[in-house]
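Take this structure, written in C-alpha cells, and hold onto it; I'll ask about it next.
A single protein chain has been removed from this complex, and every other one stays in its place.
For clarity, chains are labelled A, B and C in written order, and residue numbers in each chain start from 1.
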Amino acid sequence: MQYEMKWRVQYYETDRMGIVHHSNYIRYFETARTEFIRKEGLPYETIEEMGVLIPVLAVSAEYKTPAVYDEILSISCRFTKLGYASFELEYEVRNDETGELHVRGWSKQAFTDETLKPVAIRKAAPVVHEVFSRLYKESQEKAGKQQSDE
Amino acid sequence: MQYEMKWRVQYYETDRMGIVHHSNYIRYFETARTEFIRKEGLPYETIEEMGVLIPVLAVSAEYKTPAVYDEILSISCRFTKLGYASFELEYEVRNDETGELHVRGWSKQAFTDETLKPVAIRKAAPVVHEVFSRLYKESQEKAGKQQSDE
Amino acid sequence: MQYEMKWRVQYYETDRMGIVHHSNYIRYFETARTEFIRKEGLPYETIEEMGVLIPVLAVSAEYKTPAVYDEILSISCRFTKLGYASFELEYEVRNDETGELHVRGWSKQAFTDETLKPVAIRKAAPVVHEVFSRLYKESQEKAGKQQSDE
Partner (left out) sequence: MQYEMKWRVQYYETDRMGIVHHSNYIRYFETARTEFIRKEGLPYETIEEMGVLIPVLAVSAEYKTPAVYDEILSISCRFTKLGYASFELEYEVRNDETGELHVRGWSKQAFTDETLKPVAIRKAAPVVHEVFSRLYKESQEKAGKQQSDE
C-alpha cells in the first residue's frame, strides 16, 4: 500500500467479546486517511480552512480475523479513485508483527463547501487537487508495477 | 422494513462538522439489530449464554444526507439472508419526522462458538435458528408482497 | 432526584472486562443533563442557537458496582448549584429494576459565548436563566423537604 501507520489497540476499543469492536475500524480508516494526507503536507485542518469539507459518502469493511487488546496494528491505505468532487481509498488493517490480515476496507469521500454541497476540487482548492492527483497517480503506478512484476 | 426503532442523536456522536460522525451509524445498525432480535424474545445476552457469539463479518454504509445533533432518527432493518453459519440484514436511518433518508446500510454476521469458530446455528442453538428462520421468511414474504403490490 | 431517564447498555459500550467502560458514564451524565433540560423546554440545540454554549468545566464519578451489557439503567440527576456563569449537577446511575447503585457523579458546566468565553447567563439568555433558576429552586426545595422529613 502507499501509506502505513501503527496503532496500539486501546482498552476502550474492545468489547465484551474481548476483541476490537467492529465500528472502530471505520475510525482507524479515517485516522490512516488523515495521517496519509497530512504526511503529504495537507492536514485536514488546513483543507477545512480553505473552506473544503470532506464528508464520507460510503464505507465498507470485511472482517477477517479479530484484533485484540494491546495489539499493535498496521493500518495501511492507498488511493483507488479521484473524481471531480470525490475520491476513494482502500485499507488494510493487519497485525504489525505477524502481518495477519484483520480487516479490509474501502471508503469514498466527497469534497464539499461548508454547507456540505459538492464542489469541483480542482476549482475549489487547486492545491488539494494537485496533491491528491499526484497521490492517485503514484498509487496507479505502484499497482501497475506490481502487476507487471508478477 | 421489518423492525424500526427511534434514537435521539447524542452530543458525543457529533463531530466538528456538526453532524453525526459516520462511524456511529455502524453502531446504530448494531443497536437496531440487537433490539430487533430482543423483541423476538432473543436478547444477545441469552444467545451468548447458549455459547453462541455473533461477530460481524462485513458491513457497508452509504451516507446520503447528514443527521445532526438532537435529531430523532428512525433506524429500521430487515433480514435479507440466512445461511448455515451467518445471516445478513439491511438498514435504513431516516429523520423520524420527515422520513428523509440519511444512511443505507448492510451487514453480515457469523454464528460462532466462544473461540470465534463458525458453527452451524441449526445444531448449535436450534431456538436461535427457529426464530431467525421465521424472521427471514417474514422478511421475504413482505418483500414479495411489496413487489406484487407495485 | 429531579429527573430520571432509562438507558439500555449497548454492546459497543462494554469493554473486555464485560462491563460498561468507565468513560461511558461521563456520556450518560451528559445525556441525562440534556434530556432533563429539554424536558423543560430548552433543548441544547435551542440554547446554542441563542449563541450560548455549555462546555463542561469539571466532572467526577465514583464507580460502585459495574453495569453490564443489555442492562436497563436508570440515570437520574438534579441541580446542585447555579452561579452567574456556571451550574452544577449531581447524578446517579442505577440498575433500573433492582435500584442497585452503579455510579455516582457530579459535573460543573459553564455558560459561554461562541468563542468559549464565560457569559453571565442572566444577561446573555434570560430565558435560560429563568428555567435554570426554577430548576435549581425546585431541587433545593425537594432536598430541604427530604431533610425535614427525616
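What to note about this one:
By our rule, a contact is a pair of C-beta atoms (placed from the backbone, for glycine too) under 8 Å apart; a residue touches a chain by one contact, two chains touch by 3 or more.
Keep in mind it's a predicted model, so treat the numbers as computed, not measured.
Although it is not drawn here, the omitted chain touches the following shown chains in the complete assembly: A, B, C.
When the whole complex is considered, the residue among C:R8, C:R27 or C:K142 that touches the unshown chain is C:R27. Residues of chain B that touch the chain left out of view are 11-12, 14-19, 21, 23, 69. The chain not displayed touches chain A at residues 10-12, 27, 30-31, 34-35, 43-45, 69-70. Mapped onto chain C, contacts with the missing chain fall at residues 17, 19, 22-24, 26-27, 30, 53, 55-63, 66, 116.
Rule of thumb we're sticking to: only the chains that are shown with their structure count from here on.
Averaging Cα atoms per chain gives one point for each, and the point farthest from that of chain A is the centre of C. A summary of chain positions shows that the Cα centroid lying nearest the centre of all protein Cα atoms is that of chain B. Chain B and chain C have centres, each the mean of its CA atoms, that are 30 Å apart.
Note: centroid distance chain A to chain B, computed from Cα atoms, is 25 Å. Of all residues in chain C, those touching 2 or more other chains are 11-12, 69, listed in ascending order.
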